[in-house]
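Just dropping this structure here.
As you look at this complex, bear in mind that one protein chain is not there, while each of the others sits in place.
Right, subunit A next:
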Amino acid sequence: MSVMLTKFESKSNRVKGLAFHPTQPLLAAALHNGSIQLWNYRMGVLVDRFEEHEGPVRGVNFHPSRALLATGGDDYKIKVWDIRPQNRRCLFTLHGHLDFVRTVQFHHEMPWIISASDDQTIRIWNSTSRNCIAILTGHSHYVMSAYFHPKDDLVVSASVDQTVRVWDISGLRKGSPNTSTGPGNFESFDTFSTVKYILEGHDRGVNYAMFHPTLPLIVSAADDRTIKIWRMSETKAWEVDSCRGHFNNVSTALFHPKHELIVSCGEDKTVRVWDLAKRTAIQTFRRENDRFWVLASHPNLNLFAAGHDSGLIVFKLERERPAFAVHQDSLYYIRDKYVRSYDFNTGADLGLLSVRKFGSVYVPPRTLSFNPAERAVLVTISSDNGLYELTSLPQQAQGEMKDSSVDGKRGAGQSAIFVSRNRFAVLQKATQFIEIGDLANTVVKKIKPPVQTNEIFYGGTASLILSSTSTVVLYDIQQQKTLAEINSPPVKYVVWSNDGSLVALMSKHTITIANRTFTEHSLIHETIRIKSGAWDDSGVFIYSTLNHIKYCLPQGDHGVICTLDNPVYLTRVKGKTVHCLDRSGRPRTITFDPTEYRFKLALLKNNYEEMLYIIRTSTLLGQRFPEIALHFVQDTNTRFELALECGNLDVAMETAKTIDRPECWDRLAQQALKQGNHKIVEKAYQQTKNFDKLSFLYLATGSTDKLAKMQKIADARGDPMSRFHNALYAGDIEGRIAILREVGLNPLAYLTAKTSGLDDLALQILETVGMTEADVDDVPAFGTSILKPPPVINSTADQNWPVVSTGQNFFDQALANGSLETGIEPAYVNGDAAAGASSALDAWAKDEEVQDDLDPEEGGWELDADAGAAQVTEEVEEDATPDEDLPGSTPGISETEHWVRNSPLAPDHVAAGSFETAMQLLNRQLGIVNFVDLKPLFLSTYRSSHTYLTPVASLPPLQLHIRRNPTETSMSRTLPVVVRSLASVRTELGEGFRLVTGNKLAEARDVFRSVLRSLLLVPLASDDEARTWRELVTTSREYLLGVSIELERRRVAEEEPDNVSRNLELAAYFTECKLQPPQVLLALRSAITVFSKANNQFDAARYARRLLALNPDAKVVAMASFFFARQRIAAGERNPRNAVELSFDPYTPFEICGATFTPVYKGSPAAYCPYTNQAYLPEFKGKLDPLTQLSEIGAAASGLPAPW
């Protein structure tokens, strides 16, 4: 073991006793000066201090489950303390020992305390009754330690009389004999405890003895400088072996709680680690001046504390940080010297490789670097002065795990990482060289780093990050030059963001976030030690300290996400989940709420959409969100913007006051106006001195007194226009006249007075200008003016009412919009269809994805690879291996030629650019003759099947051919990429359905035609796909037919309104098209309406029954349709007649001719479209299919071959 990792150190008086708290990061230290210190060793803080003992304190122990501490000192006293901060005090003192108390310990389950004393006795106390319940006598000198067995009723003690004794205390548990016995009456209960074994072998006084936590072993430490291991059986105990090495008194020897190790310390100023099985020394930790007096181990963790002459240290024996590397969705890590893989998605955790034979058995590997291209790992270990090993991982977990020594390639080095697919770098710290090795472990290059390098990390391709004591350097290996350098404390870990654009350089107390060229960086300081970190998908760095998980935004803002009980090592952050390894190296996940930092990030980026999303999905925001949003925003401007967005006028008002700029007030006024909060509008207008608007606002709110005030203000401002305005608004006629007179517009003043019936005033005006009524009798007489402002019915001047609820804000609207985006469909205006039903119908239209309930006509789909296509393939002669013998400059066979050879399907030929063969195929297979409309499809398919790249300057770019099977190696099986897929066509078809429902039939017809064209260019790869393809063709055909019929019906209804029977026929045919339920419903309702209008009640009832038979589900639409249909059936029953005779027989099965829209009865001759299988009257054979306008009716066609 090459390192003893010191976690915490304190300086104090000599430390004689130590105890770890079982669950909290607390350590109690008993000092020679009589005080007891309570340290939080994780935070490095002195939590409390207890100072009631007189003289040195030696024994200290925590209660296993309660907040109690027991101490024993040279004042012969044992004290029990309540350590809760609010309650801290000495609960009671146990008196009885007659000399120094050396050790104290709580029993793990009984309310007992055991103490060892220089009075040669061991006492057991009941901490409830606070009485001594047993005194174990027998030692003939000071008893230096006494401890309970972790499970059995045994006690082990060590004494200066050179013996270790094991005591049986099972008698103690049975009765409680002490209840009646007063102090001093020892003899009566002496029988309950007997010496079981006396272990003799030490040549000097024994200082310490303890039981093994699980095995029947005892370890003892003595002044004879040895540590002895003893074994016990039911009947005897014997010495197993000794560990020699300490060259002075050994103070304490402990079993490691988890590993087969012994840890000891002594007055020779060393802490030593021993192998329990071999009894050999593994490691020695030496201190200059301080003798060690006591050692304690944490019950659960890999943590030890040692007390010495001038304080204490807390240390770990091995690194807990597991070596790991993350690649995509997998974590590769080492636990118990096995390389394992952990799948983040499935949680599958597999052992892949053993590295047990690599380096020292006691040392876990330090780092692991993973090479995905070679599936190799590079592991380093710190033992033997640093080693690395390069091994490949097996493809999957095998029965017997591979051992790395089989094919591992090793070497010396302190730090080793992959730098590319086939290179790795190794740091030789002593000589300061970086060696670049290849996969065969040969050094291909040696580099002298520009700074004293302690550790190397991956720095991007062909680059390294070098960590030195005060800087971190980005170094280009190929050019051997420094690219950038940042000052930083020694960097210990480096984490790259998922896209490689940012890197976090972590040292003990700082994180530097830099971009990949190190040109920009920011620094975060942490007082608590930083343990690990990982990047969130959104570019936020999540890191863990000893006791927190925290986040750090790119601009440096950071905060706490959650608190940790124990440190963890983050491996990945995905959404709300932190993946980490705990301190025993097991994968764990922690779920946290990223809302806070996401929200901050969104605010920083002014990304309202993201904020919206957070509000929508977050659990944190149970409250109203503006408070939260506003809470986060510090910046006043942003706050104002946000408040406006949220419609939170109060905050907006408050911030506007701070900002106090006209445009702010204007915007505030606008928003307030929208919400009807005229008080705020008023204030805003006042702020900007917007008198006109203010006046109008007062008019609108009926605030006459304010208008009067405005008049005065206008007067003061010397603005007669404004005064006039306000007088007009206020209905103040005298005021108006006065203004007019003042500004010298006497004629207007006169007329105003006159028309308002103020004759006296009118006269007065005349007088002032020196005229009489006679002078103005040529002025025409006007009637009395009734111009006045409307009376106030409800005064709202003092009320802010009605106000739009502030809930109506950006977010709510956006929320509403989000759900409406695809939702609003125009109503299907079909006769008197109840409008209420239409929106419900839309909901049905959305189910159009469910194609299963369609019953497409199956047939004409010949899947056998037949002659038509085979011919094509035969035409091209087969020469697949032409290359080798050709002279250098002879062109080879283009991939497109292979495509043509490999596929009998037109789409693949189109992609290959072989339009001629593609057309021939379509013609032969599906009878296509009219290609004009296919041109855009041909060109776009061809266009997307090839891409270009120029790797060498100034040469023409290479044409690269995109395959749909990129992993295919044989040229005879390569096929072009799928440019049009069934899924994309289906989406288009869905669009058509929506148009039908939305009553945009002409557009719908275009869409169905386009779908049928697109389907010609969909390459098929299986029977399933072929079946789906045929279903899509049939569905589109039926819709195309149906829509065409309905369009024709509307034309007839408009242009030949007298031709009622044709109108009815077409309506009837429309219902015969095999549409999906939502659209059938429409067809039926249309038919019912048309038929009942024509007074064909019988037929109308028939359709109504069919509609009911559709059995629409419990949806709202059912109610409307149901009601409507019932009505029609009832009408039909009352009047079972048809007013108009139809020229078709609805009771014989028929198909509808796609050209004439007339029936083609079963059994009568018909011609069919070779592509869609649409029926036509026989006379149309040889003509162009009018529906699709692609194929020749009745042409011979072979159908599509099956190339798969």
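Brief remarks follow.
In this text, a contact is a pair of C-beta atoms (placed from the backbone, for glycine too) under 8 Å apart; a residue touches a chain by one contact, two chains touch by 3 or more; residues count from 1.
Please note the rule applied: contacts and distances are computed from a predicted model.
The protein name that UniProt records for the chain not on display, among "Small ribosomal subunit protein uS2m", "Proteasome subunit beta", "Coatomer subunit epsilon" or "E3 ubiquitin-protein ligase complex slx8-rfp subunit slx8", is "Coatomer subunit epsilon". The chain that is not drawn here is touched, among residues A:396, A:527 or A:969, by A:969. Taking the complete complex into account, A:954 is the one of A:289, A:396 or A:954 that touches the chain left out.
The chain that is not drawn here is touched, among residues A:538, A:940, A:1061 or A:1173, by A:940. Taking the complete complex into account, A:1156 is the one of A:405, A:441 or A:1156 that touches the chain left out. What subunit A contributes to its contact with the hidden chain is residues 373, 420-421, 423, 444, 459-463, 474, 476, 478-479, 481, 483-484, 500, 516-518, 883-884, 886, 888-895, 913, 915-916, 919, 923, 928-932, 935, 938-960, 962-964, 966-969, 974, 977-981, 983-984, 987, 1154-1158, 1176, 1180, 1182-1186, 1189, 1192-1193.
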